[in-house]
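A single protein chain has been omitted from the complex, and every remaining protein chain is retained in its original position.
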Amino acid sequence: MNLHEYQARTLLKAAGVPVPDGEVATTPDEVETIARAMGGGVVIKAQVHSGGRGKAGGVKLVENAAEARAAAEKILGMTIKGLTVNKVLVAPAAKITSESYVGIIVDRESQRPVIMVSPEGGVDIEEVAAKTPDKIFKLAIDPRFGLMPYQAMSLAFKLYDDVKQVRQAAVVMQRLYQAFVDAGGSLAEINPLITNDEGAVLALDAKISVDDNELDRKPAIAELRDLSAEAEAEIAAREAGLSFIKLDGYVGCCVNGAGLAMATMDLVKYYGGEPANFLDIGGSSNPEKVVTALKIIGADSNVRSVLFNIFGGITRCDDVANGIVAATSQMSFEIPLVIRLTGTNEKLAVQILEEAGFSALNDMDEAVEKAVQIAKEAA
Amino acid sequence: MNLHEYQARTLLKAAGVPVPDGEVATTPDEVETIARAMGGGVVIKAQVHSGGRGKAGGVKLVENAAEARAAAEKILGMTIKGLTVNKVLVAPAAKITSESYVGIIVDRESQRPVIMVSPEGGVDIEEVAAKTPDKIFKLAIDPRFGLMPYQAMSLAFKLYDDVKQVRQAAVVMQRLYQAFVDAGGSLAEINPLITNDEGAVLALDAKISVDDNELDRKPAIAELRDLSAEAEAEIAAREAGLSFIKLDGYVGCCVNGAGLAMATMDLVKYYGGEPANFLDIGGSSNPEKVVTALKIIGADSNVRSVLFNIFGGITRCDDVANGIVAATSQMSFEIPLVIRLTGTNEKLAVQILEEAGFSALNDMDEAVEKAVQIAKEAA
Amino acid sequence: MSIFVDRDTRLVVQGITGRDGSFHTSQMMEYGTQVVAGVTPGKGGQRFNRTVPVFDTVADAVAETGANTSVIYVPARFASDAIYEAADAGIELIVCISEGVPVLDMTRVIPFLREKGTRLIGPNCPGAISPGRSKVGIIPGTICREGNVGVVSRSGTLTYEIIHQLSGNGYGQSTCIGIGGDPIIGTNFIECLAAFEADPDTNAIVLIGEIGGTDEQQAAQYVADHVTKPVVGFIAGQTAPPGRRMGHAGAIISGSSGTAAEKMAALEAAGICVMKRPADVVSLLKERL
Partner (left out) sequence: MSIFVDRDTRLVVQGITGRDGSFHTSQMMEYGTQVVAGVTPGKGGQRFNRTVPVFDTVADAVAETGANTSVIYVPARFASDAIYEAADAGIELIVCISEGVPVLDMTRVIPFLREKGTRLIGPNCPGAISPGRSKVGIIPGTICREGNVGVVSRSGTLTYEIIHQLSGNGYGQSTCIGIGGDPIIGTNFIECLAAFEADPDTNAIVLIGEIGGTDEQQAAQYVADHVTKPVVGFIAGQTAPPGRRMGHAGAIISGSSGTAAEKMAALEAAGICVMKRPADVVSLLKERL
């Protein structure tokens, strides 16, 4: 789960990271009032879960409250990479004397959180990594000990010469790490970490992503989820315990298991088709999940056939069959279904389906080929 | 530094340990008011840094507010092992169905915090350890991981059969450990950990001792120090950076280094004398410390000679000599001094002392023997 | 023979009285796995299915039954504690089925296991099966067949699909292992490859990877350097869009080194035959054997 910039700023501030003032607004009126109270220049920043906000026109630096209002009118309601901007952050324009980068991710290879810093901040860090990898410094953190002061200092020396700023930055890094751990983070980033004209080190922009698996035990973090910032189908899928990602094709896919789901999409492509989605109904079977899955897939007007590919293990084929029968009787489902079932309770499932007027296949290739063919014929 | 029971209770409560209600009072009036508000039977407990409060009459169980007042009148102001009772804790009488022991100390041998539990609580745990060691269960905690749930559960199974109580006790142990670490503890103890007639697991009495070396970085804990509960000489010594412990003899000792101080005391005994104190003036030399040391030793009317034993390393002998001269000129110091100095700046020190009318020895045995002899002659 | 699980596997089931735990324990017992103990705090002294003794702690279970392997079916938020407990009790191999274990928990579990010298398979994995000998986890026994192909995979049902293809076409398996799809797992491809290479009863290896991370590339390098047996590979996620998560956390494309195309190229460069689709496993194996 991604947090908004303003939420990440709040968490960092609570962890003791120096963050410049800033307030969230949802209307141009509010923006104007806030800007007036701040006085002087302010920056207006769209709060959406997307990179490249600046390039998309979602970040504006303005001189006064009137300009702030005008900028807010443009930004609020705009669409950035398919996401509507409902909120903006208003912050005083900072007097920036340097911009660095500090980020923490969980690294698969070292199996540890890794902190990365670069004196090249304020830009896309992946570009820095690609063009000037020698300007990125990494350190794997032993989670049993946390980010120790000497480690933070040694990284901070890569950013600044002035030992006062080095010490400030080291403290920021340690607190960022603490905030990362406390939030159950998969990523925590300050970009840019600035120095201002008074020599202070401040976190100007912050980003935190949370491991979804942490949300159960971190209710305060789970409450930060902003449903208005997510696509409707993905919310419905998550609430039903499904993994769903919309794609641009026309063969709807409903599969149990992420690996098999990806392999099914690949096979759709292999047989000349285009998958409309990734959808994993998960391990434990439940007819309700199938109902939700069919509703989500059916809501996509591009879909011209729906392929079920179920390998019964924990998932029982009869549960899936019942789900299909229930869903199609509840709603008028016009899209043709191709069903492949094998494994646990396969025979029972076939019987349930046949009684309801469906037929079922046993072979994955055969099923995928048929689903592609039907979709192409319906074009 | 030892915390009072009521302070330890507050820390445990803040850490989420279930602790019965309880309030601190300093007058019988307050005790009566509190007891009336609580209704029913209450227990009145002297708040002093001493074991054996019960045996000394410092803990009373009473039936009502009037009896509470009467008990408070007896307890407040009484002396337990040389310490005056200034405060009492008033708590509702608990309906106890079982009493266990849970304690955490730092163990030298495993070099880790060790948690000990016993189903034999409410009594002196050292007696349990001596008489029925099989009723004490110990576990060394890896501080990199803390007290893990499965560890706490396995200990809690030694206390209770009912899994609900096991789970409650396991949570208490984990929170006690957290409180212990957060306070910078050298000991944290719940004795007894009770179950009441509703089956709840509660910490009825709590004890926390803090590592003095933690106080610098834990100001909130340092503030809990109760100067009124400490001997005056020890407060003065601590504030001057001296380690001082009063003993029952008559040869005052002023030494640099704890090991040498103990060896000096032993040598006093070896030559037939009795040391009046342990006093370590510490590593870095400072004439002010010597002044304070002489004041503290001089305040003990049993002292009939004062022995300085200084081995100059970091401590410079001339600093000690200056301190002696300064102290004896500031105050009328009637007790005879025997001074032994050797090591760093020894010659300069001897010169300073001789100019002020003192003589100095070089050999430890000679000095100790002389100090004992003078004290005996003065008897 | 086989790797990791075999006839000498003496299994303790952590979470034996739970919904998943009890179902799969019955399945494993039917398959012939030596399930010697179960653990559910508070149910010590009971028996599962009137036969398997249940204990309050893994330490008790190990002391009483000599269990050497554990399988974990507890809810995700308790899984890391269950792993610590098993490792601390002297269990040699832990198979963690639980899905949804927080990744930061795993960052702490890994060094603990390393100090103890304990092997972990998973979490978020289907476990391991040595057909005809022992099954630890949830891989359906019915689709497996005794034989000489080693199967190692990051996936669950996709693995079943490929085992199904193998068994249906006369290729039995020495051991099938699902290593789990999470970013941080206990046992990786390389450790399984090394074990298969050393196993006299394994003649060929099937490696099933997916997008995300660089484990497959490293595995490919290991095969090139150390594996003499024929290896056939598959990578799921050729059509997955970059930068999006596909169901489980393993499938994140991080930077430039996690795409299916790149992984397939790495496998091929290491001399591994790469399937275009799961059904190709049979023809490719035939070619190589």
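Labels for the chains are A, B and C, by order of writing; each one numbers its residues from 1.
As a working rule, a residue touches a chain if its C-beta (ideal position, glycine included) is under 8 Å from a C-beta of that chain, and two chains touch if they have at least 3 such contacts.
Keep in mind that what you see is a predicted model, and the values were worked out from it rather than measured.
Across the entire complex, contacts from the unshown chain go to A, B. In the complete assembly, the contact with the undisplayed chain comes from B:Ile314, out of B:Leu227, B:Ile314, B:Met331 or B:Ala378.
Contact with the chain that does not appear here is found for just one residue of B:Arg144, B:Lys158, B:Lys295 or B:Lys376, B:Arg144.
Remark: the omitted chain is touched by one listed residue; of B:Ile96, B:Ala263 or B:Leu348 this is B:Ala263.
From the options A:Val166, A:Ile221, A:Ala276 or A:Ile352, the residue with contact to the unseen chain in the full assembly is A:Val166. Residues of chain B that touch the chain left out of the display are 106, 108-109, 111-113, 126, 129, 142-144, 181, 184-186, 211, 213-214, 216-217, 243, 245, 247, 255-263, 265-270, 275, 278, 280, 283-284, 311-315, 342-344, 364-365.
Summarising the interface, chain A meets the missing chain with residues 145, 148-151, 153-154, 157, 163, 166-167.
The definition used in the following text is that only the chains that are shown with their structure count from here on.
Taking each chain's centre as the average of its CA atoms, chain A and chain C sit 28 Å apart. The multi-chain contact residues of chain B, meaning those touching 2 or more other chains, are 145. In chain C, the positions touching at least two other chains are 108.
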